[in-house]
Each structure stands twice: as C-alpha cells, then as structure tokens.
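Only a single protein chain was left out; the remaining protein chains are all shown in position.
For chain A:
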Amino acid sequence: MSTKEKPEMQQIELSKLSLANLTQLKKQLDQEIGVYQDSMQALKLAQTKYGDSKEALEKIQPDAKDSRIMVPLTGSMFVPGTIDDTEKVLVDVGTGYYLKMSMESAKDYFKRKVVFVTEQMEKIQSLGMERSKIRDAVMGVMEVKIQTQMASQKPPQVPGVST
C-alpha cells in the first residue's frame, strides 16, 4: 500500500521475476492506474462544482436584493421567489453541516476548496505517471522474456532477436 518502498523493490527485481509474476504485477499496476484515473475524474468533477458555486456567488451582488428568481424545488419544478438576503449564504461543508456565512467567507471557502482539489489532482497525477512508468518497464521486461522464451523453444530458425 505504501508508495515509498515499491519502486525501489521493483526496479531491483524486475528482471529476476518470472513471467507469471510479471503478469500479475502488470495486472496489479493496471488496477492501480485505473483507480487513479477514477479519482482524477471524481476530482475534476468536484473542481468544476466548487468553481461553479464560486461563480454563482460572484453573480449575487448587493443590488440583487428583491430581484425575482425561480427556485428549483426538484430537478424539474420551479417556484417563483425573491432574493431576500444578499449578504449571507448557506454553505454545505459536509457530514450534514451547513454554515451560514458572509459572501466573503463563502467565496474564500470555495477558493480554498478549488485550491485543495487542484493540489490533490496534481498529487494523483504524479502518482499515476509513476505507476505508468513502472508498468511500461514491466511490459518491456515481459516482452524480452517472451522473446527469449520463444527463441529457446525453436533455436535453429532465427539467431535470437534481442532488443
């Protein structure tokens, strides 16, 4: 599970591993890369959501008070309403907690969230790249092994191709 020990371990042992082990390793790496890709997508979604919320906040100016809006009750039904308070908004911060805060605090909150998510994305991206690199190396070693195996099975035809 830890990220520290793996790369070194693998770099040392790659050429010593059997083909079956390598296949297993590749499968595991593929799985990990898939997880990272899924996380990336989820984070991207969160990033746009926070970004959109922030943008929506920018649109609410003090002079928007008393303006008529349509409030979505469900995804497909709206009721008319008026904006009563342009100073404060209610923000969902997770685990069922909602905080009523000033415009500035809310904007600040979304800004922080976007920064946080972007940081996480960068981290995951570099982790994913690392895994891809290891996977490429594993695949390279696998190819060499397969070729030597094939060459040893029918030796007289071609004088061994090595890359």
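Methods note: a residue touches a chain if its C-beta (ideal position, glycine included) is under 8 Å from a C-beta of that chain, and two chains touch if they have at least 3 such contacts; residues count from 1.
As a working rule, contacts and distances are computed from a predicted model.
*Asks:* Assuming one chain is omitted from the figure, identify its UniProt name from "AP complex subunit beta", "DNA-directed RNA polymerase III subunit RPC9", "Probable prefoldin subunit 6" or "Putative tRNA (cytidine(32)/guanosine(34)-2'-O)-methyltransferase".
*Replies:* Protein name of the absent chain (UniProt record): "Probable prefoldin subunit 6".
*Asks:* Pick out which of A:S15, A:S67, A:T82 or A:S105 touches the chain that's been left out of the picture.
*Replies:* Considering the complete complex, A:S105 is the one touching the chain left out.
*Asks:* Taking the full complex into account, find the residue in A:L19, A:L45, A:M70 or A:V93 that is in contact with the omitted chain.
*Replies:* In the complete complex, the chain left out is touched by residue A:V93.
*Asks:* Just the residue numbers, please: which parts of chain A touch the chain that's not shown?
*Replies:* Against the left-out chain, chain A lists 90, 93-102, 105, 109.
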